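Note that one protein chain is taken out, while the other chains of the complex remain in position.
Each chain carries a letter (A and B) given by its place in the written order, and its residues are counted from 1.
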Amino acid sequence: MATLRVENPIVTLITDFGLTDEYVGVLKGVILSCNANIRLVDICHLVPPQDRTTATHLLTRSYSFFPCGSVHLVVVDPGVGTDRPILALQADGHFFVGPDNGIFTPILKNAHSLAVYRVTASELFLARMSSTFHGRDIMAPVAAQLANGLPIDRVGPRIAPEDCRLEGPHPCSEIGGVLQGEITHIDRFGNLCTNIYREDVQRFAHGKAIVVQMVEDDQLIIDSVCASYAEQTYKKIVALFDSHGYLEIAENMGSAAKRLKSAIGSTVSVLLK
Amino acid sequence: MATLRVENPIVTLITDFGLTDEYVGVLKGVILSCNANIRLVDICHLVPPQDRTTATHLLTRSYSFFPCGSVHLVVVDPGVGTDRPILALQADGHFFVGPDNGIFTPILKNAHSLAVYRVTASELFLARMSSTFHGRDIMAPVAAQLANGLPIDRVGPRIAPEDCRLEGPHPCSEIGGVLQGEITHIDRFGNLCTNIYREDVQRFAHGKAIVVQMVEDDQLIIDSVCASYAEQTYKKIVALFDSHGYLEIAENMGSAAKRLKSAIGSTVSVLLK
Partner (left out) sequence: MATLRVENPIVTLITDFGLTDEYVGVLKGVILSCNANIRLVDICHLVPPQDRTTATHLLTRSYSFFPCGSVHLVVVDPGVGTDRPILALQADGHFFVGPDNGIFTPILKNAHSLAVYRVTASELFLARMSSTFHGRDIMAPVAAQLANGLPIDRVGPRIAPEDCRLEGPHPCSEIGGVLQGEITHIDRFGNLCTNIYREDVQRFAHGKAIVVQMVEDDQLIIDSVCASYAEQTYKKIVALFDSHGYLEIAENMGSAAKRLKSAIGSTVSVLLK
């Protein structure tokens, strides 16, 4: 099959396979068997089992830092063995491979350029297929071939983005003079990540001063948004825009997650001062 | 020393070094100092300390997915500093390096083509040897040189496979009309892996219907073998053949390990219906 030769192909990996089994290693073996020159980069293998929301969070906050042409393989696949489709996307210069279960929602909704394909070309798959490990048998070989330069229209028929499963956290929204979002992820440092984007806040505040309210922490008020963790007093709870531009609740030199009751899904509100 | 030039040499790693110390990084530094072009692939570093059974499980279920010529380095070495030998194997087109403590048993028993060497060529070792880290001082440099194309007979004398230490789980066996095996591994999803191979079941059942009995769970009966996790009712305990062809006990969208009492070593029986 005719392929373009890619000089330093990259495949990134997000899975819920953990680090105690051989599954991640096997994926990599399949990919390197296709082309031993591929660079493999682990984004995360500790996605909680079958947790598509976390997979989406990690993917959308990482892929754009890789060179154009990179292939991003996401194997969080509770539907393995059913007839849920497998997708290959070309979006804004990157490739994505994974099951059609909502994990690609933000890319399907927000990409500037987008082409979506259903993966059906079985000649690309491993010869001996299982019904429990399509990551190994289908997705890894397809990702490797895309990294190799296989034109994406060879993986199967093009489909409309609307025909894919769309899910994921709601964007934040303004309700009764309050900009309301939620905690979408808690990182290793105990920082609470939200879905409230810097531009949402700017549009809401029109240059006026704001406060952040943690609804489930007895309406705790954080009375300004600071520029860095270290700008504030030691052990103070602060709000700031994280390195992706989203509002984050943190504790300077500590863990906000340990201090506060708020958890994933808890409401975070932005109010005018 | 004359070596063939290998274009994209691969070394895979299985250790019990964990992820909180510098040990894995040091192994990789030694290997890349020998040839910075080697591709390093982590299979697992969270093998429980000195647990040779898990190391063997992970090795035998991963190596064959890598390209021929790959070198598989296994450092689970409770006998470090004693005179237990270090082995280098060439088996079915792959290379293996590790201590002679039973970890290579299935390869020594089942390989179609096999040559076994005792590693003694000290000119291959790190110049400054320790008595506590032979993974770094002996095994890593030997693995790197094999990956580089060093002919394996340069590492030391060839020995008979029978002279190596053989261990590991018994294969499953038929006793009194019952095919009896055991749980050999529990994966991240709580799936219970067994040593009962698909062909053992086919030979036992002769096409008749079977049930699976979990002896230590009050003789729990699983009344059929299904094709995939998702085929069954939500949260139902199922038996299926895993992606390597071994019988596995799982819970659809849950953890069988949390639901059941059975653990590593527990008996799993297959009976005619």
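Just so it is clear, a residue touches a chain if its C-beta (ideal position, glycine included) is under 8 Å from a C-beta of that chain, and two chains touch if they have at least 3 such contacts.
Bear in mind the structure is a predicted one, so any value in this text is a computation, not a measurement.
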{"item": "Touch with the omitted chain, as defined above, among A:His112, A:Arg128, A:Arg188 or A:His206", "value": "A:Arg188"}
{"item": "Contact with the hidden chain (one of B:Asn37, B:Asn110 or B:Gln202)", "value": "B:Asn37"}
{"item": "Hidden partner chain, touching residue among B:Pro49, B:Pro151 or B:Pro171", "value": "B:Pro49"}
{"item": "Residue of B:His57, B:His72, B:His94 or B:Arg136 touching the missing chain in the full complex", "value": "B:Arg136"}
{"item": "Residue ranges of chain A at the interface with the undisplayed chain", "value": "7-8, 10, 12, 19, 39, 41-46, 57-58, 61-63, 65-67, 70, 185, 187-189, 227-231, 240, 242-243, 248, 253, 255"}
{"item": "Residues in chain B touching the chain absent from view", "value": "16-26, 28-30, 32-33, 36-37, 40, 49-50, 78-82, 130-133, 136-137"}
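Keep this in mind: only the chains that are shown with their structure count from here on.
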{"item": "Distance from chain B to chain A - Cα centre to Cα centre, in angstrom", "value": "32"}
